[in-house]
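Before we start, here is the structure in question, set down as structure tokens.
One protein chain omitted, others in place.
Going by the order they are written in, the chains are A, B and C; count residues from 1 in each one.
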């Protein structure tokens, strides 16, 4: 089958580069991961899986979770979300606070850290952090068709312990009245959704609805409205990799989101969803071998949004 | 025919809004344009034109010209261009100088003013501003299949006379050694390519190659390599509307570029190229009625890059 | 006596303006103060007091406390302090975080909020916040020759409850490893020293050593080395009023420090120390009537550093 041949090519192309990049080291749970790991999974509109490498091994999806919380919040509250968070690229690193000071505590977009905190705060509402986390986990398990998706409490705990910068961002927004819930409540939920552990197979499957206009093409379940699905993809294209988003659009040309755990989610509208994982990161915090794999895949499949 | 029906719908939808927005007033030639003007033209892969409104009236394409100079420079010198200009969204207005100071005089991308100046400087090379301007004009006439494309010298002259901010940007880059040619040489070419006068029909036709992987689908002429065409489209998607790019990607979901003359160019890869014109601008300098027309068009045709 | 006549003139000059400006309202304890209050006290080298108005009423000295903690820290650890905090004007408001991001978490000077937190952290060392607060209180009581100087716990509590911005600043520095102690330990001490309650009489007396080269001219006790005293005065002159320091140097021409409680401390080297208090603040957070009184005083006494 053609896709298997392509995946074999992709795997062969990245083979000599496995282990390249720098594994995130700010918490032990990430630092300990074998840098030579590499997995990829593609799910198409018929729900067929195409996988290679360590595609069944769980990794910390980290910031990729922001895509799901953003989609959920947009579906839940609609355009009112844009009163609390912008939708423009920030032109800054993921954790920059400069833009927040210049713009009265309103984050530039939902895919940078402070923006994702605002989204989390919105989703927590008045029901508490736990209820939100459970709902998110239930959604991901359902969409992944796999109940083994879990939150790695050890990772969440470590994130919290080393989370001074994120704590500063949250308090800064609090000072501008931009968070309804307590800072620690928001952070507790934020650190937990960043600590979601999923395999490439699970991640690609869970995000499949984003490639099919907001509707899971296998189960027929509508996760988000068509219009909102486009917007989630647009945000990923413009802001999915912080100050490396232009580079990603250049090389891969698909909406995507990277996480410091080494995962990248990419969406090929109408074609399928792709999850790739390799722990070594480039200077901007995107998986180096993962991006290489996606570039090769897109080159062979022609799945760019720009041709 | 279907597209004609869609265009009729688009025209009807914007009709009550004609005249909305604020016409650029910093030079007489722009300020004097009738704010109620509205034109749209689509050219498809068979070279068929679908037009409505004032689609044959020339307007000042202004910053839309940056797309052509960027494509030309990338094709001419390849990746070496990226030593002189970045490829990330700036998160700032089109004429911001702050980013230049922070980043040693290297502009964030080729579609903001200083970036386009660097591109222009590259294209001038050692042959002088006139030779470059003539080459650009010849290319546009050829791709537009219309020799009446021209440079409005009155506009170019006015731009130069009121161009203090652009002059400051150019001198700033000069101070960092980022321009090879004299500041006034670069500006002379820059102001002239921004003063290109084209109709929607001409503009859509001239940019058709961008919708077909760099190759004019009518004449078969390759204008830029496939890979480079994608990159031009990627840049338009991420940076085509300055600090309004996220909003545009959200609402329209296509690579595009706006100009303060009220024109917008949008590319639907594999489908066709679209030029729309209406002089009233929104706060970010994008044609208000033009964006509205594109949003309606995309809604009816389903031409988003994100579904 | 001449000084009494001058003070009468000063009081008469500000009389029509009493109540002008805007009383700090972010915590109840400050908001409730009568805006028409006005007090002034001068202590000279013979320890003589010259007072007028509400000079014996306690007010919250707020940021004026930063002068004492800075002097104490400089005397304690010497130039090593400059590894942790700069000594240049910031050109920014007192609570700006932009500069911290640009300069790796090192505050510009010891008289802006983050700088004072670093100083506090230094003084806490490994003995805990309480021991530091007690030492500071003891010093102020001794130098004020008045054991009724106290810390207003209600104010400290309110500061902590509304201290989101300060908490953000502290966590930001923590993220850069700039604080040795826990954030909440540092803030607990910081909020308490800002909640010091003193009268003009007490404040002027306690700071008298700064006007006499670091040595209390009455008791003969050396509080800080001569060289260090000059440096404290230099910092007050350049950075004592945040982004209003130039204005203050212009109008008053003496080293000074203002607090949002409406107090201002000014030092006339070789002449005496001056404390003035009036709760209404100007846009930059300096007592409006207090600055007016100092301007008049300096005009009549000729106590400018610049003539």
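Keep this in mind: a contact is a pair of C-beta atoms (placed from the backbone, for glycine too) under 8 Å apart; a residue touches a chain by one contact, two chains touch by 3 or more.
All values reported here derive from a predicted model rather than from experimental measurement.
Trainee: Which shown chains does the hidden chain touch?
Mentor: Every shown chain touched by the left-out chain: B, C.
Trainee: Touch as defined at the start, partner being the missing chain; which of B:17, B:76, B:141 or B:167 qualifies?
Mentor: B:167
Trainee: Check the options C:21, C:39, C:53 or C:89 and report the residue that touches the missing chain.
Mentor: Within the whole complex, the residue contacting the unshown chain is C:89.
Trainee: Which of these, C:18, C:66, C:84 or C:108, touches the one chain of the complex that we don't see?
Mentor: Candidates C:18, C:66, C:84 or C:108; residue touching the omitted chain: C:108.
Trainee: Please identify which residue in C:12, C:31, C:80 or C:234 touches the non-displayed chain.
Mentor: C:234
Trainee: Tell me where the left-out chain touches chain C, residue by residue.
Mentor: Within chain C, the residues touching the omitted chain are 86-92, 99, 108-109, 213, 226, 229-231, 233-235, 237-239, 243-247, 249-250, 253, 255, 269-270, 304-307.
Trainee: With the missing chain put back, which residues of chain B would touch it? List them for me.
Mentor: Touch with the absent chain occurs at residues 96-98, 100-102, 164-165, 167-172, 174-175, 183.
In the analysis below, only the chains that are shown with their structure count from here on.
Trainee: If every chain is a node and every touching pair an edge, decide which shape results: line, ring, star, complete or other.
Mentor: line
Trainee: What is the Cα-based rotation angle between copies chain A and chain B, on a 0 to 180° scale and rounded to a multiple of 5?
Mentor: 180
Trainee: So which chain ends up closest to the centre of the protein, judged by Cα positions averaged per chain?
Mentor: A
Trainee: Could you work out how far the Cα centre of chain A sits from that of chain B, in whole Å?
Mentor: 32
Trainee: In chain C, what residues contact two or more other chains?
Mentor: In chain C, no residue touches two or more other chains.
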